[in-house]
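Note that one protein chain is taken out, while the other chains of the complex remain in position.
Which chain is which? They are A, B and C, in the order written, and residues in each are numbered from 1.
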C-alpha cells in the first residue's frame, strides 16, 4: 500500500484519525474502487433516462460506509459543531484516499459540491435553513449545487457576476443564466445555492453587492438548459448544468446571512474546499501511479526485448511521479496545517500555492500514466482518461492558474521596497568594506 | 487568413497546387467549419441508432466538394496512376487546411483510414481487388477499416501480432481479436484490411510472417464487440472498434500481394500517412490559435482591469504557438519533400521526427487554447477539447512517442564509432600542436 | 560526419557553395577544432599581459584559411559588391560549420562583431571610411567593436540610449558609458562603431535621434574600464568591455550615413547577424551532440552494469537533440531564404523566430551534454561549459527572449479583428445550417 504519513506531520495526526485512515483505506480499496465501473455501467445510456436516474450501487455503498462511521468526515473540528472532529490536516489525509476512486467521496457523504454547501449552511445558515437543507444533506438524502460561474463573464472574479436579484414584497426575484453548475443535473439535487447581484446598489463597495440565495430545485422559472461535457464526459448523473433563471421567485428568508454578504460567504467556502480538491487529486495521482506500475510490469508486454519497466524512460517517469506526489502532499498539508493553526485567511498564500501546483502536477502524472498504457490509456478500460479530464478542469475551476499566479506574483512583488532597501544597505556596507580594505572597486580592467 | 506558404518551399509548389490550395481553403472556411457542429448534432443519441446511421450533412458536402474537383487529392503523383497529381509536399499543404476542421477530410474523400487503405489497394491490390474495393472507395460510396492493433500485445511492433491465419482449401480462416479498428463501427464500412500472422511458419524471418487479408464487413464470424472511447468521445459514426474474429472464412484471392508480405505493405502505408496526420494536426493548431486570439480579444472579458490579450502571459502563449506551428510545418514539409525526392524509406528519419514532434507540440498548443477559454475550453462549445483528445491519441497511435524516440536514439547513436575516431584524431592533432607550440598541456596548476 | 543538407533546401545550394562547404568542413574538423585548446593555452594568465597579447596560433590559421580561399565568406551576394558571392542561406550553412569550434570564425575572418561591422561599412560607409576601416578589416589586419549596450538603460530598445553626442565646430564630442562592448578589449581592436544620441533634438521621431559614429581606439577620453565576465569566462583576448567616453572628440567625417540615421543602420545590421549567430549555435549543438555520443559510448564508463549509451534516458536525450537541431536548422534556413528572396525587413517574423528558438534550444542540448559528461562537463576539459556560457548570453544579447516574444505576440495578435470576423461569419453560416436541418442548437439537455 503506498500510503504513509509524512515524517513532518507525524505529530499532527491523532490516534483517532489514524484509526479512521486505516478504515477508510480499507473501505476504498476493497469496496469503492471495485464499484467504480459498476457505477458507470448503471448510468442509463438512454437519453430520456440519463438525467432521471442514478446508479443503485451508490446507495449500497452509502449504507455500508455509514454503518462503519465513515460519514461526513469533512466538517473540520475547529469550525463546525456538526463536524466529525478532525482537523483540516487530518481530513486532508482522508480526502487523499477518497480521491483514489470515483465513488468513494459520495459513498461517505464527502463529495463536492455538497461538502462546501454544507459548510456554508453550517457556518452561515439560520436555524430554519439548517433544518430544511443542512439536515437532509448531512443525512445524504438530498444533494445540492453551487451556482456561481457565468458563461459571458470572467466570473472567477465575483464582482463580474451578472445574475440579477431584486426584492418584490417578501420575495426575491432572480434573473440570469449560470453554467458549470455541477450537480444540478442530478435527480437528487434539491437545492441551488445561487450567487447573485443586487439590482439596487446596496453598497458602493464592489465586494458587498453580491448575495447568496437558496433556490429549491423545481422552483418555477428555473430551467436546466443542458449538460456541459468535460472533454467527452457528461459526468452523469451529477452533470454540469447550464441553468436559466427567468423571474424565479423565492421568499426573502432564503437569503443566506444577509444582502451583500455573498463575497464573504464564498471566501469562507473556498479555502478548505481547495484543500479537499488538492488532496483528492493527490489520491488520483497515487492511483494512476499504481496503474502505471502494474502496466509496465505486465509480463505479456515487452518492447525492444525487455519488460517495459526496465526501460530507463519509464523508470524515470515512476521516480518523477513519486517525487511530484510526495512534494505536492507536503505543500497541501502545510496549507491545511496553517488553516488549523490560524484560519483560511491567514493561509491564503499557502492555499493558493496548493491550488496552482497540485492540479497541473497531477495532470502531468496522469498524462504519463496514460502514455504508459498506450491506446488503453485514453479509453474506458482504465480510469486514467476520465481522471485527466477532471483534473484538467481543476486548472480552470475557481479561476484559471494564471489568475492565481498573477495574484501571487503581485503579493510577492509587494516586498520590492523592503528588498531594495536591504540590498542598498548591503551595498553601502560593501563600499565601506572596500574603503576599509583599500579595494578599488568594480571598475578595473 | 493565417495561411502562407513558407519561403523555403515556394519553389516546390506548382501553380496548379496553389490554385487548389485557394479553393480548398475557401471551401473549408466557408462550408466545412460551419458544418462541424451540424455533423455532431445529426449523430443519433439513441444507443439503438447511434452506430446505424450517419449525419446527412456529410453527403451534401461530398457532393459540393466533388463538383469543385476537391476529391481524392491525397494520392501522390509519383506513386499512383489513380492520383490527383500532387506531390506529397503539395498535398501536405492541403492536408493542413483539411485539418482545421472535423468534416473536411471526409467531405473531400481524403480521410483516414480510407486514404491509407486506398494507397494499399492502389499500390499492392490486384485488378479484382481494385475493382471490388478501390473503385467504390475512390468513389466515396463505401468506407473501410485497417485492423492492426491488438489489445494484449505491444502491437506497435508488427512482429507481436497474434491474429491467426490458416489455409483451408481455397479459403483463409482467421481467428483473433483486434481493437482500435477505427472506422469499423461506421454503417458504411464495407471492408476490413486485416493484418494477421500465418499459423504455419512461412518464414524464419520474423518480418515475413505477417499477411494482409481483405475481409468484407458482415462476413460470418466477425463481431464488432464494442466501441472504444477517447477521453469520453466515442467518435460516432466512425468509432474505434474492438472486433472479434471467430473462424472467419474468406477466399484466398482476398490475400493482398501474397503471404508473408504484410510487413512490406504496412511499411509502404505508413510514411505518407504520417505526413497527412501531422499536417492535419498543424491545421488543428492553426484553428486553435484562431480561437485563442478571438477569445482573448473578446471585449466582454477583462481581468485585472484589461483585456486578456494584453496580459503578458497570453501574449507569450500566442507567440510561442506561432513559433511552434511554423517550426512543425517546416519539419513535416522537409520530410514530405524527401519522400518526393527519394521515397518514404529514404525519409525514415525525417518522417519519424515529424511523427514525434508534431502531435506533442500541437497537444501543448491545444492545451493552452483550452486554458485561454476557461471552462468553455473543455466543453462542447468549442472544438478544442475534442481536438485535444484526437491529438493526444496520435502520441500513441502507430507506436507511442517513446518507441520512436528510442529507435531514433539508437540510429543516431550508431554514429558512435565514427564520432569517437574523429574526436581522437582531433586530440592527436591537438597534442601535436601542443608539442609544436611547446604547451605543457592540460595538467598544470 | 553529421553534416547533410536538408532535403527542402537542396535546390537552393549552388555547386560552388557545396564545394566550399566541403572545404570548410575539412578545415574546421582537421585544423580548427584541434587548435581550440592551443588558442586557450596561449592566452597569457598574467594579468598585466592578458589584454595586451593574443594567441599566435590564430595567425597561422588565418594564413592557412586565406590560402584556401576560406576568407570573408559572410558578405552576402545580394547586398555587397565586396562579398564572397554566397546567399544568406548558403553562408548560413557555412556558419553552422564554423560554429562547431571556437577559433574557426576568426580564422576565416568571419567572426562577430567584425562581420556586422564590415556589413555596416560596406553598406553605409563612404569611400574614405571604407578605405580607412573596411579594407584592413576585410584584410584581417585590424579588429573592431560595436558599442550599443548601456548599463543603466533597457538598451535593447535603441530609443533608451544615453550616450550623448554634440557638435563642436567640425568635431563630434561624445560622453557616456557603454558596456558589453565585445572585442573592445582586444589589442588588435582599432575602431569602435558607437551608437549615440544627439544632444540637440534632431527629430521629433524617437527613431531618428540616434547616430552611428566611428571612434578610433586610443582616442583621448576613451577608457576601457574593465572586462566583464560571462559565467566566469573573461573571453580574452576578445573580451566584453565597459568603455567610458569623456569628451571624446572625432571629426564629423566619422559619422556614418548622417545624423539621425543610427536606427536605420542598426536595423540593417541585425537581420543577417542573427542568422549567423543562430547557425553557429546550431554548429555548437552538433559538436556537443558529438561529444555526448562519444562519451556515453566510452567502454570504460558503465553504470548499473551497462554502457551509458544503453540507458533509455540517454537514448532519448540523443534523439531529442537530433530532432531539436534539425528543426532549428530549418527555422533558420527558412529565415535566411526569405532574406534572400526579399530582404531582412520582409523576414522580420522569421528572423525573430530563429532568434528566440535557437539559443534556448541549443542551451538545453548543451546542458544535457554537460550532464552526460558528469563533472567533466562543467570544467575546462570539454568545450561544453564554455559554449553554454556563450549560448546562454545569446538569450539576452540584442534584447532578451521575452522582449522578442512580446513583440511577436503583439504582431500575431494583430490578426484579432480578421479572426473574430471570420469566426462570426462561420457561426452565422452554422446557425443557417441549423435552421436548414431543423437542429435546435446548442441549448438542450
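Operating definition for what follows: a contact is a pair of C-beta atoms (placed from the backbone, for glycine too) under 8 Å apart; a residue touches a chain by one contact, two chains touch by 3 or more.
All values reported here derive from a predicted model rather than from experimental measurement.
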Residue among C:149, C:177 or C:327 that touches the chain left out of view: C:149
Full-complex contact with the absent chain, from C:46, C:205 or C:440: C:46
Contact with the hidden chain (one of C:230, C:270, C:346 or C:423): C:230
Among A:157, A:381 or A:398, the residue in touch with the chain that has been omitted: A:381
Sole contact to the chain not displayed, among B:175, B:267, B:302 or B:316: B:316
Sites on subunit A contacted by the missing partner chain, in the whole complex: 1-2, 6-12, 29-31, 33-38, 41-42, 56-57, 289-291, 293-294, 296-298, 309, 312, 314-320, 322-323, 326-327, 330-331, 333-335, 337-338, 341, 347, 350, 353, 356-357, 380-381, 402, 405-410, 412-413, 415-420, 422-423, 425-427, 429-430, 432-434, 437, 439, 442
Absent-chain interface as seen on subunit C, which is shown: 45-47, 149, 151-154, 156-157, 179-180, 228-234, 240, 300-304, 308, 311, 313-314, 370-371, 374-381, 385-386, 388-389, 392-393, 395-397, 400-403, 405-406
Touching residues on subunit B - with respect to the absent chain: 51, 185, 224-227, 241-242, 311-316, 442-445
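Here is the rule we use: only the chains that are shown with their structure count from here on.
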Centre-most chain, if every chain is reduced to its averaged C-alpha atoms: B
Chain pair that, of all pairs, has the most C-beta pairs in contact: B-C
Distance between chain centroids, defined by C-alpha means - subunit A, subunit C (Å): 49
Subunit B-subunit C separation of Cα centroids, rounded to whole Å: 38
Numbers and ranges of subunit A residues touching at least 2 other chains: 311, 313-314
